[in-house]
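Structure incoming, see below.
For this depiction, one protein chain was excluded, whereas all remaining protein chains were kept in their positions.
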Amino acid sequence: MLKRLDRSDLEKLLSALATGYRLLTPQRLADGTRLLRPHGEGALALQGEPVQRKPTEAFFPQHDPLLRIGEQGEVTTCDPPVRPVALFGLNAADLGCIAFIDRFFADPPADDHYLARRKDALLVGLTGFSGPGGDVLPPANGMCDLELLAFGQNWLGVPWTPRGEALLEGFPDGEQAEVEELLESARTRGNPAQDLLEKAAGLVASEVVPDDFWREVGDRCILCSGCNLACPTCTCFCVEDRQEQAVTLRSRVWDSCQFDAFMREASGHNPLGTEALRTRRRIHHKLAADVTRWGEFGCLLCGRCDRVCPTGIGIQAVAAEILARFGP
Amino acid sequence: MSATLTTCPYCGTGCMLYLLSDEQGRLVGVEPSAGHPVSRGQLCVKGWNAHAFVHHPDRLKTPLIRRQGALVPAGWDEALNLVHQRFRQIASAHGPDSLVFFSSAKVGNEENYLLMKLARAGYGTNNVDHCARLCHSSTVTGLVETLGSGAMTNTVACLDETDLVLVIGSNTTEQHPLIGSRILQAVQRGCRLIVADGRRIKLSRHADLHLRHRNGTDVALLNGIMQQILELGLEDRDFINARTENFSALQQSLAAFTPDRVAAITGLQADEIIAAARMLGSAQRAMLFYAMGITQHSHGVDNVRAVSNLALLTGNLGRPGTGVNPLRGQNNVQGACDMGALPDVLTGYQKVADPAMRERFASAWGRPLPERPGLMATHAYDAALADRVRAFLVLGENPLLSEANQAHVAKALARLEFLVVVDIFPTETTAVADVVLPAACYAEKDGTFTSTERRVQRFRRALAPPGEARADWEILSALLERCGISADYTGPSQIMEEIAAVTPSYRGISYPRLEESGLQWPCPDHDHPGTPILHQQNCTRGKGRFSPVDFRPSRELPDAAYPLLLNTGRTGMHWHTGTMTRRSHLLDREEHSAFIEIHPEDAARLSIRDRQQVSVESRRGGVRVMATLTDRVPPGQVFMPFHFVEGAANALTNNALDPESGIPEFKVCGVRITPC
Partner (left out) sequence: MPPRSSPTKTQSIYAPRPCRLLSVTDLTPQEKLFRLQLNDGSDLGHRPGQFVQVSVPGLTEAPISVASSPDRHGFFDLGIRRAGRLTTALHALQPGAQLGVRGPFGRPFQLETLTGKDLLLIAGGCGLAPLRSLLQYCEDHRNRFGVLHLLYGARSPADLMFKEDLHDWQKGACFNCRVTVDHSPADGCYDGATGLVTGLLDDLDLVPGRTVAVLVGPPPMYRPLLDALEHKGIAKESIMLSLERMMRCGIGKCGHCSIEHLLCCQDGPVFWLPEIEHLRGAL
């Protein structure tokens, strides 16, 4: 069941979403930052680079209250907002990232706190000619409730779940043929970044990358932690307690494996006690450890760590350097 | 759920970020501004955690008044009336100059302006100063003399087009991380880098040349480099002829600084000095960066003069990719200086000693102004001990931990008749105050900060202050009103209009023009686009002046009794006295206790193990801290950050002051260490 939506259909769809959900849509703010914001707050920015902040934030926020402990030790959990969220305008990489951490948090023992936020949320992919300057983005092929492939002034609506199907009901039918050019364009482009990542991953996994290399990269790190905070598949967190009037608010907070204290034990012992080890961990974890544990890369090439890194040592930059120096 | 574009409250780099809040209005995170010319979608670790302290339960939420020895909650009117009455009483009994006003490099321009207006017009004293006294007073004194303006001459973006960077006395990747990283990017595109720093700081790992000269020998080093530039004929004759004066005096002064003599003073090899001279002399465009390693000496002004001489000698001024670039430490230390929160100048460095300047302000404010320049903050403690000063108002500072020679400061504060502290958290200083006024933090009010590159930019209110806390400008307005000066400002925007009217370099600045990434001063009229690069045609003072300097050793060098040289400073994780960062979970976790860096050779000699508790003593005090064994420091030198009250570096430091700028010698004193 494919649908063809024009601009007014799109507006109708957004209104429908906004009635049932806390709808977030991509908007460009005054300084040029493109973020997912409450729908209607600003003008839609339907084309552009990936939204700057990782969309997984909707389910795993930077500062996330878990529970309260009362004076007598009684525990009350902090529940998610009543209205589920709808994220509109996700590209394939970001949908892949959400799928990645969905599986991570659902893996037994499941993280009920994450699942409570995620349970009724709705994901809308936005692909096709909706990249920067109208550049083509590869189709998501699932991982969302419905996908909109932008072409010309229109969108081809592809439902991937019954909820997506219900939302698309009533719109005019569309044809796969209308997006042939788009699909062909995405196909012929290939994915050079993916090839690079795979080759670099092979080198990392086979331990041909020497510790000196990790030290060199670590020397360039200014320890901002931005790579981890920007990464949609980074799920590490620390726990923070705050006490006010004998009530303790326990929250989880995004953490970074680039911190010395990330693994440092109270005794001072630290399995990740050098910059070189921490830098290796950051890359190895995504390109090798995740592959062993989950069967796929922990990097979906969203590009955020490369964009946010002040010294140019995001994962794609490091992968390129690994390939250049240790590749065939 | 909101996203509020604002300016980072930590260092002077001036990154912009979004404060993100949830449906309940609580701050939940930070996202860098993509379009800002300095942050460019990136932040440092403190920026990423800029939201983290805001909701901390320790926040001050109500005014406190000391009663029977204890600070107890009080109403705003009661507290403000008490402050005003006591100030009036003390001023009428002992003269207005018995009051001292400490402004703050953490608060906005508008608030600094109001505080200096309160001191001068409200209570009739020029005793107003702030922590620039402790960081860049040497710069302001030195560069005003040589160039006519005490600010960074160029702009951060100039790093994209320079050929050589000299970093002397600045741990840039930790203290101005988004400038440090820009230097690293420049190096990656082929720019050359000289780092002059005794410590093996991160930048030094990327340097073409790392000069590990002894702390306190910068004048000798810089003179030695300039002597060799002349020897090699690498000076910029055209620039010297066209743009400078007093060159022959410089030339004569340098003759004695031969490589061998300089090597003996600095501990460097003669060929290192020659290599530096070659690199600096042959670069088409070189940027000179410095910070506290240059300024915080008893000869801090001389150090600054030497840096300025080097820039003039090589013609590195007034062009893209060049310049004398002092890195200002705090988010608004540039602005606090610009606003005249200094004892000798009004806004825009208009001298109080100049009757025409005084008249401009007197007529704008409707009050006569005191003529005599006031006390420097660092002199105020001696004045308090001598009963020449009897009351302090401290706005958002914690001098009990940040000033050199803690015991001396504690004694002076205890001697005061009346101490008022305005702050966002309880500090060591609020603990000894008579009145504590709770302030809104940067996230809870509007205003402007001026960054190190003279960029005036907005910070914006993202949430309401906790409890009864008020914005500093509201507190100061209330005191101005009590002094009979109308201060019914509708908000900081209106205060900025007043500032612009009396300040030539800010005349073209108004809130509507600051919406996106601000304006760099001087901005003399409403159509002026701002000035990224100073001194382009002429220096602010006309000709650039060579100001020859001779080498003077630090006031207290290691000796038999205190054999190690103590260097002090900051770390990348913490901010000054830790009021905010030690209440930010991740930053506090990363570094949660006081430590001292000590070279393994020294440690071995003293039988000190890594992570062991040691006692560190100077002639002024002693502390217990954890030893960190590292070759970041050279043998014979130890380093301590001053963030930690439980191991306060400033219990040890020497309050020997530079005679001109009044800056203490934070970077050099003698200590001894014994294992506990």
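For this structure, a couple of remarks:
Chains: A and B, in written order; residue numbering restarts at 1 for each.
By definition in this document, a residue touches a chain if its C-beta (ideal position, glycine included) is under 8 Å from a C-beta of that chain, and two chains touch if they have at least 3 such contacts.
Since this is a predicted model, take the numbers as computed values, not measurements.
Only one of the listed residues, A:P81, A:G152 or A:P210, touches the absent chain: A:P81.
Interface note for the absent chain: among A:D9, A:E147, A:E275 or A:D290, the touching residue is A:D290. Checked against the full complex, the one of A:E41, A:D135, A:E175 or A:D241 touching the unshown chain is A:D241. Touching the chain that is not shown, out of A:C257, A:I283 or A:C299: A:C257 (per the contact rule at the top).
Within the complete assembly, residues 65-69, 72-79, 81, 104-105, 107, 109-113, 235-243, 248-250, 252, 255, 257, 262-267, 269, 271-272, 277, 280, 284-285, 288-290, 292-293 of chain A touch the chain that is not shown.
The rule is short, and it goes like this: only the chains that are shown with their structure count from here on.
Chain A and chain B have Cα centroids lying 39 Å from one another.
Residue ranges of chain B in contact with chain A, taken from their complex: 1, 3, 5, 16, 18, 20, 22-23, 26-36, 41-45, 47-48, 51-52, 55-57, 173-174, 177-178, 180-182, 184-185, 188, 202, 205-206, 515-517, 572, 585-586, 589-592, 611.
The part of chain A that touches chain B in the complex is made up of residues 22, 29-35, 37-38, 52-53, 57, 61-64, 81, 219-220, 222-226, 229, 238, 240, 242-244, 253-256, 259-261, 268, 307-312.
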